[in-house]
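In this view, the complex is presented without one of its protein chains, the others remaining in place.
Each chain gets a letter, A and B, in the order it is written, and its residues are counted from 1.
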Amino acid sequence: MVRPISTLVRRLRPGLAALVAGVAMIVTPALADISLLNVSYDPTRELYKAYNTAFAAHWKSETGETVTIQQSHGGSGKQARSVIDGLDADVVTLALEADIDAIAKASGKIPADWRGRLPHNSAPYSSTIVFLVRKGNPKGIADWGDLIQDGVEVITPNPKTSGGARWNYLAAWAYANKAFGKDDAKTKEFVSTLYRHVPVLDTGARGSTTTFAQRGIGDVLLAWENEAFLALEELGPDKFDIVVPPLSILAEPPVALVDANVDAKGTRKVAEAYLTYLYSPEGQTIAARNYYRPSKPETVDAALLTRFPKLDLVTIDDPQFGGWAKVQPEHFGDGGIFDQIYRPN
Amino acid sequence: MAATTIASVRKSSVIPGFGLALGVTLTYLSLIVLIPLAGLFWRSASGGLDEFIRISTDPRTLAALRLSFTTSFVAALVNLVFGLILAWILVRYEFPGRRLLDAVIDLPFALPTAVAGIALTTLYAPNGWIGAWLAPLGIRIAYSQTGIIIALIFIGLPFVVRSVQPVLEDLNREVEEVAATLGANRRQTVRRVVMPALWPALLTGFALAFARAVGEYGSVIFIAGNSPYKTEIAPLLIVIKLEEFSYSGATTIAVLMLIASFLVLLAINLIQSWSRRRYGDV
Partner (left out) sequence: MSDEAFTTARLPGASAIHFRPVTMERKHVRVALILISLAFLGLFLIMPVVAVFVEAFRGGMPAFAEAIFEPDAAAAIRLTLLVAAISVPCNLVFGLAASWAIAKFDFKGKSLLNTLIDLPFSVSPVIAGLIYILMFGSQSLLGPWLKSEGIQVIFAVPGIVLATIFVTFPFVARELIPLMEEQGRGDEEAALSLGASGFQVFFRVTLPNVKWALLYGVLLCNARAMGEFGAVSVVSGHIRGLTNTMPLHVEILYNEYNFAAAFAVASLLALLALFTLVVKSVLEWRYADEIAATRRH
């Protein structure tokens, strides 16, 4: 016996009605006066959550306009690739100069001299690389040299895909370079030994933190200073300790306007204001509150600055590195030093 | 275009709608699948043969492909054994909860792979429900190749069960009775009489589970350690190449995987036509 299709339709009718209602609900768009898209890297989620609210309020009081800021987060390289492929970002706030350079070069949507358009090389805040260890520091880790002791497992993401991981790698390099008196072969040997102590190589900084904190893998996590503080705050200060090595790297995550996109969308004015406001006392305070070192510390309440320990910071423009334009292909390019040291024998 | 040329060679049929149906099919197939895939091949070829060979012989590419294919093979093998047992008990035995078990088999089809990934990691991480018991014994499942295999077993299981089940249901029991009457014991009957009839279905299920496993991404990346040369699967390497702005790298690995997948599909079709010739249309 076969039933006509109408019986089937009748039986499905409530479901169909729900479906239609669902579609109708979606098609009604949320209306906002202006909207900006900020394409950022992983660890800035909390920072921009707070900053976007503050900026929207600031813009409203200045101009009376309502601005909605859309956020996209992911690995820095992946985010840059998305913008190159057409993600409509008004501003990019990434982990590395090299990623913004890649957008400028591959898509031409950002002029090549973008770095000079905002103060402090377009980096409104900076950070550094520190160690997060298990409570009580059972393996007694104090400096980079301790990371390659027998039985120490180090968690760090893949420098090929994660911006933060590149800073981790360069900080280790800077330590070894100093420790071995600028001997390149020994420096390379140290860094490759270090990576042999890495059991899980996640694609992003957040993945690594989860692996270390939630999955209980490894003895030490190489992390952004802000990530380490945040992990402590979110996951319990009773579980982890932060160890600050005597020497590390000055990590400057840059921001830039995506000119081609803001001109197409007519959002240049508000997008520029969005980036400039990062340098205002309010912007700098929000950065400091979220554990980023403000680039204009004089504008921030001194009490907020005590959280940042003093340490020896090597910059990317140091002669051993020679800036991102040189470091990127030399260390992280296809067949570069990272590829060489990671190749199993 | 193609619809009309093919239509001209069809045998005459009184049923209408051939042109419309085939037209819709071919247009949709071309737009969604064929043209985009052709674009992939074109893009990978535009890098030149040297570039293609350089990337496809790169040790890291080879390591990722080898890992993807070996873990998928092992997982499919495990599924072959347990899938057969499951199909067998579901068809042949009566026991409480049989129908429930039958329904559960399809779970990996319906459960999103990312959910499966985080759930399996929660279970098998060294501090997870099951991992915590194994860690003191020195067994590490998550973040090792074993973890990848577990995720692939999860997603591939229904293919073997659902391929074998209908064939087992249609199998004529009288043949087994005859074998028994002729003096064969149960083990001999199963090995000599039942298994030969099941092999084509088993191989089809194996090939399907294998093909699905090779391409799997969502459930694996959460539980694999993603270490180059060790636990980095080929689909992840495509994503990594893409994030390094290396389109030629991504497309080359994609093309290699596609060729491999197509060969697997071809094998499935050959197995099926071979079994049809040998055992009649089952």
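Following the convention adopted for this analysis, a contact is a pair of C-beta atoms (placed from the backbone, for glycine too) under 8 Å apart; a residue touches a chain by one contact, two chains touch by 3 or more.
Just so you know, these numbers come straight off a predicted model, no measurement behind them.
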Among shown chains, those touching the left-out chain: A, B
Of B:Leu34, B:Ile53, B:Ile139 or B:Met195, the one touching the omitted chain in the full complex: B:Leu34
Touch criterion as defined above, residue of A:Asp85, A:Asp184, A:Asp263 or A:Asp301 at the omitted chain: A:Asp85
Missing-chain contacts mapped onto chain A: 1-5, 8, 19, 22-23, 25-26, 37, 42, 45, 70-74, 82, 84-88, 106-107, 204, 206-207, 209-210, 213-214, 231, 234-235
Chain B residues touching the omitted chain (full complex): 6-7, 9-11, 13-18, 20-22, 24-26, 28-29, 32-37, 39-40, 43, 82, 85-86, 88-89, 92-96, 99, 101-116, 118-120, 122-123, 129-130, 150, 153-154, 157, 173, 176-177, 180-181, 186, 189, 211-212, 214-218, 234-236, 238-239, 242, 247, 250-251, 254, 257-258, 261-262, 264-266, 269
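Just so we're on the same page, only the chains that are shown with their structure count from here on.
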Touching residues on chain A, where the partner in the complex is chain B: 75, 77-78, 80-81, 84, 102, 106, 158, 160-161, 198-203, 211, 214-217, 334, 339, 342-344
Residues on chain B engaged by chain A in the complex (per definition of touch): 59-60, 121, 125-128, 142-143, 221, 225-229, 232, 236, 239-240, 242-246, 249
